[in-house]
Structures are given as structure tokens and as C-alpha cells.
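Excluded from the complex is one protein chain; the other protein chains are retained at their positions.
Right after this comes chain A.
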Amino acid sequence: MTRKVAGVGAAGSGTHTDRSPWNWLLVVPIVLPLLTFLFNADEPRLLGFPLFYWLQTAFIAVGVAATTIVYRMTK
């Protein structure tokens, strides 16, 4: 797939880091699924799924979005 080495490597070693303010975005999907008070309820249901089940499933999308954005912005 993408063979390019994203500005790293070619510059040699020792000068670059992983530091970026975008990394803070990763905290959202780490903390959100651990806040049980957000989702420990039966109502509202969605297609028959209690809140507990559909909202935690929806957090997957949050995780994918956050990691994708950080990956794109720090490439």
C-alpha cells in the first residue's frame, strides 16, 4: 500500500518524536467507555437494544474516528 515513510526515516534518526497535540484525542475513546453512568440504563432502546448495549457499541465508532484522525494528522 502506501510505501512512503511519512517524513520519518529519510531524515535519519534522533531528531523526530511522536509528540503532537493531536495525541490528546486518544484520551476520549479510552475514558468514554469506562464511564458506566453514561450507559448503565435500559431506556431509551434502539431497535430493541437497551441503551447499555447500543451506546457501548456506538463507542467503537468514537474509537475508530479518534485513532483515524490522530493517524492522519500525525503521519
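The definition used in the following text is that a contact is a pair of C-beta atoms (placed from the backbone, for glycine too) under 8 Å apart; a residue touches a chain by one contact, two chains touch by 3 or more; residues count from 1.
Criterion: contacts and distances are computed from a predicted model.
Enquirer: For the complex's missing chain, which UniProt name, "ABC transporter permease", "Redoxin domain-containing protein", "DNA-binding protein YwzG" or "SSS family solute:Na+ symporter"?
Expert: "SSS family solute:Na+ symporter"
Enquirer: Just checking the interface: what residues of chain A touch the absent partner chain?
Expert: Residue positions of chain A that touch the missing chain: 1-2, 5-6, 8-10, 12-18, 23, 26-30, 33-34, 36, 40-42, 45, 47-50, 52-53, 56-57, 59-60, 62-64, 66-68, 70-71, 75.
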